[in-house]
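What you see is the complex with one protein chain gone and the rest in place.
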Amino acid sequence: MIKKILIIGLLAGVGLIFFNLLQVYHVPTELNNKLGAYYAENAATQVGAANIISAIVVTYRGFDTLGEVTILFLAASIISFVLKVRKEDIVSDRFTSPNSEILIYSSQIIVPVIFLVGIYIFINGHLTPGGGFQGGAVIASGVLLMMLANPSMKVSHNLVAFVESISGIAFVVLGVLGLVLAGGFLDNRFLPLGEFGTMLSAGALPLIYIFIGLKVGAELSNIIGTISYNQNEKNS
Amino acid sequence: MDYSITKFLWTLLGLFIVTNWGMLMSSTIRRIGARVSGRIGIPWYQPWVDLTKLYSLKSQVSHGTMFYLGPVFRLMGGVGLFLFLPMIFGSWHWSNYSFSGDLVLILYFQLFGMLGMALGAGEGGHPYSTIGVSRGLAQFTTIEVPMTLAVISIAIQYHTLSISQIVAAQQGGFFTWTVWTNPFATGAAMLSLLGAFGHSPFNLIQAPNEIPIGPPTEYHGVFLGFLRTNNAILHVAEAALFMNLFFGGATNWIELIVKTFLIYFWSVFVGMVFPRFRIEQSVRWFLKIPTLLGILAIVIFL
Amino acid sequence: MEKENKPQDIPVVKTKNFIAPENEKRTVTAPDGSLIEVDPINDYFCQERPEEYKVKSGAVEKFLNWARAESLWVLGFGTGCGSIEIPPLVTPRFDMYRYGVQMRPTPRQSNVFIISGYLSVKTLKRAIRSYEQMPSPKYVIGLGSCTINGGMYWDSYNTINRLDHYLPVDVYIAGCMPRPEALLAGFAKLKELIKAGKAEKANEYIRNLDWYKANQKKIIKDWNMPDYNW
Amino acid sequence: MGYIIIITGFLLVLIGLWGILSQKNLIKIILGFTIFDTGINVVMVSIGYVKGKTAPILDIISAKDALKSVVDPVPQALVLTSIVIGLGVSALMLVYAIKLHHDKKSLDINNFKDLKW
Partner (left out) sequence: MVTPIYIVAVILGLAFLLGILKSSMTRLGSILMIGGLVFITFVSGQWLYEFLVNHRATDIIYTAGFLPPYAINLQMGLNEAILTTMINIVGLLGGIYLLDSLKKTGINSMAIFIVFVMSLNVIVMTRDIFNLFVFLEISSIATGGLILLDNKRKAFQAGMKYIIATGIISNFLLIGIIFSYYFASSLNIDGLIAANLMSIKGGAIALFTIYVSIILELKPFPANGWGIDVYTASNPGISALISAGSATAALFVAYKLMPMGGSFWLPYFAIIGAITFIGSNLMGTRQENPNRLLGYSSIGQVGLILMIIGLSPYLGKDTLLIGFSILISHYAAKAGLFWLSGIIKSKNIQGWSALRKHPYLLFLFGTFIFALIGFPPFPSFFGKWNLIMALAAHGQYAWMTAILAGSFTEAIYLFKWLGYSIKLEVPEDITIKFEWNKYLPIYLMGILLYFMGMYLAPFTEGGVYINFLPLAFVFLLFALDFLPVYVKNTLSIAGIIWYMVRLFPLLEHDLMREIFAGIFLGGAVLTLVAGYAKKGKRPGFYPMALLMFSGLVGLIEANTLLEFFFSWELMTAGSYFLIIRGKRSMPHGYSYMLFSIGGAYAILFGLALAYASGLNISLAALGHITQLTTLAYTLLAVGFMTKTASLGLHIWLPGAHGEAESDVSPMVSAILLKAGVFGLMLLFFYMGTGTPGSEKLLYVLGWVGALTALSGNLGAVFQEDAKRLLAYSSIGQLGYILFSITMMTQLGWLAGFTYTINHFMFKAILFLVIGGIVVKLGTHNMYEMGGMIKKMPYSFVAVLISIIVIGGIPPLSGFAGKWLLYNAVIQKGWYFQGVVVFFAGVIAFLYLFKLIHSVFLGQLKDNHRNMKEISAWILIPSYILIIGIMVFSAFPQWVLKPIGNMLTVYFPKSLYWQGTRAFTSLGYWDGTTTMIVVVTAFTLLLGWLVIASKKVKRIGQFNIVYAAERPYRPETTHVSYNIYAGYKKALGFLVTPVVETFWENVSDMVLDFSGWLRRIYSGNMQNYALHVVLFIVVFYLIALGGL
């Protein structure tokens, strides 16, 4: 009980911090944040991407994005080495309850669509809301659906790892190309910026987003696969 | 710094006188003691007879080198005390080798004999010897406390540690003696003297009936003779030291004889009256009244 | 005094060799691990035989004898009931001090040994040891009949009858018990002997040591000390 | 509108913290974390909010006058990163939870006190 009170007190304290922050916060009516304004004004011309956020994410703060990708990579790696499945643990004829026909069949229809949507999202990342991460997540949700439909399905680790690594390497190589050919690491402007608002615009940005999308999709699938496999194995 | 033969011979003569006076004094005191208890007591010449006998024994044994050397150390302690002490005030002949050092030298030279005795007795291997020595040393440490206080008090009083100067400062009449000018220091010192002479109540060191007879248990013959000679010298020399410090010194041998006798008699007198202390009792006692007196002796000069 | 106790009168009897348990050989381990054999009697005690001292003569010796006679230091060791007669000697009534007789607590510093009365075998052993530890010249006074012929204990299983079979006696004081006056007389007799240069029984003891030892060992069954106690 | 969002975000943070600090079930704690993350993300997005403006996605027309028509794009970009990080952390936590459950067959947080002092 005392602990609960203490926690409440603490939350009140944290709330106090927030309250104090709120006191100085006011909703602006103009975009008067210099940094934000700079991006809003110049992203289109400098990076050539219609989606300013994509421009920031992939180019201006591309280094952060590299970090994000790395985090996902780390998470996937850690999960796969922590939940490492030893060969001898695999029981091939596990008992799994059959899923409903509806789920199986509808998934067979929906999954390709999902994949397609995902690919669309990351290919158009520089133009429309969305991008590599979002697209990758959509693809991974497709994988998840497949797994739900067929619990005994195995995600091919080799394939996933291959996709993941190649796209990761490609991302780094693109970054280095930026360094070598253009202004700096992850500069997208070593490819022509193209015409604003078209598919082939914003230099290497779409390319990077594609790889990010592939990588994220692969990594998330990998995580899902590993965890689910591990759970299955334990349940049996 | 007179290293001449003449000086040496005069000193030797002084030593001879002191030795004989010491023996006579001891026999006289024992006779007085006997008279007190209604006896006649030993003949006055008994110490000389005993000494002659001891030096003429036919067989002697030794426990080892240190046992052999112990009496020499012991006698050296007494002789040294005599040597470093000016016996007669203002006399070159009887000032001995007192130019080697002052009061401090004499105080510390006492230890020379004690150490030798202790070591000699120790090598005798007799348990009683060691017990006696340990008691003696234990008691001695506390005897020194009032003594040191008294000496410091005198040094403050006379601004000197030189014995001749202390005596010189007391010349000029009966009431210039330290015993009157500095009664507390005298009191402390005289009480500590009781322990130094080792008569009852502070004779647990030898305790004849308990640990016969303490350190010299194994000593006999010439060795014992040495120890007895030393006793004779030491008693006079120590009494002379106190005489010099507190009782105006002596300007001639008669004065010295009277004063040393009285000082020595003081300890015997006390011994007649009081029974023996245990060692921890005497240790405590010396740290109480005599020490208090000694502290008073210094406090009055602060 | 009398020459009737000739050593040859009593044959030397070989006694069975007795070894006291504490005198048995044993081994101890030195700090470095080596073993050391301890033979108590031989290792702890001086095993040499004593030598006779030379009896000199002349004026100096005469003076020294006088000094020895006037300075009799008595070992404070009471052996039998006779020892009750010694303490009165220091009282005002008898006051032995005026004769130069004094008590000493240790054999090393004494030269007169008063065997005061009967001597049990057990005490004999101690008496022998104390006597031998006294430096020469030394004198023995046998006090009371018991030391002469056993007295009332003549047939006791555990007391000796004749002291002079075991220790050389300078002066016997007869009686049972002799009074302190008799003791004083004994001292006077001893002084005479010393002054006359006749009190050399210590030498006699050494000269006839074998005989004395044989006698001693005959009566002392548990002989556990060296032959001569230095 | 902006205030409501940001207050909602803060409340979500507090709710998440409550979950983290008071729940005994590991999974609930992890859920608390995701709520916490969400709250933070909401706060971040609301920081970039400008009254009456739209998403910072341009077309050819609005590109010329972007400054007047869009909200602050930076927080949105940051939120993207933050979400991904939150995802990574959540995934990691779940893995830990799985392993801890394997270990003690329990998800009660009080059971995992092997390391102390």
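Going by the order they are written in, the chains are A, B, C and D; count residues from 1 in each one.
The definition used in the following text is that a contact is a pair of C-beta atoms (placed from the backbone, for glycine too) under 8 Å apart; a residue touches a chain by one contact, two chains touch by 3 or more.
This one's a predicted model, so the numbers in the text were calculated from it and none came from an experiment.
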- Message: Can you list the shown chains that the omitted chain is in contact with?
- Response: A, B, C, D
- Note on the structure: Filtering A:N51, A:S80 or A:S221 for touch with the omitted chain leaves A:S80
- Query: Out of B:N20, B:S91, B:T160 or B:T251, which is the one that touches the chain we can't see?
  - Reply: B:T160
- Query: Just one of C:N65, C:S130 or C:T147 touches the chain that is missing; which is it?
  - Reply: C:S130
- Item | Contact with the hidden chain (one of A:T59, A:S107 or A:N124) | A:T59
- Those residues of chain C which, in the complete complex, touch the missing chain: 22, 28-32, 34, 36, 38, 40, 43-48, 77, 106-108, 126-127, 129-130, 133, 224-225, 229-230
- Message: Could you pull out which residues of chain A are in touch with the chain that's been left out?
- Response: 3, 6-7, 10, 13-14, 16-17, 20-21, 23-25, 33-36, 38-39, 46, 59-64, 66-68, 70-71, 73-75, 77-78, 80-82, 84, 161-162, 164-166, 168-169, 172-173, 175-176, 178-179, 182-189
- Residues belonging to chain D that touch the chain removed from view: 13, 17, 20-21, 24, 26, 29, 33, 36-37, 40, 43-44, 47, 74-75, 78, 81-82, 85, 88-89, 92-93, 96-97, 99-100, 103, 109-110, 112-117
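Note that only the chains that are shown with their structure count from here on.
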- Note on the structure: So, in whole Å, the Cα centroid of chain A is separated from that of chain C by 118
- Touching two or more other chains in chain D are residues none
- Task: Name the residues of chain B that each touch 2 or more other chains.
- Result: none
- Assign the assembly's chain-to-chain touch graph to one of these shapes: line, ring, star, complete, other. other
- Message: Residue numbers of chain B touching chain C in their complex, please.
- Response: 30, 34, 37-43, 46, 49-50, 52-53, 56-61, 208-209, 212-213, 216-221, 224
- Item | chain C residues touching chain B - in the complex, by the definition given at the top | 50, 53, 63-64, 67-68, 70-71, 73, 76, 90-92, 95, 97-98, 100, 102, 104-106, 108-109, 111, 135-137, 202, 230
- Which residues, counting only chain A, touch chain D once they are in their complex? 3-4, 7, 10-11, 14-15, 18, 22, 25, 27-31, 33, 35-37, 39-41, 43-44, 50-53, 56-57, 61, 64-65, 67-68, 71-72, 74-75, 78-79, 82-83, 127-129, 131, 133, 196-197, 223, 227, 230-231, 234
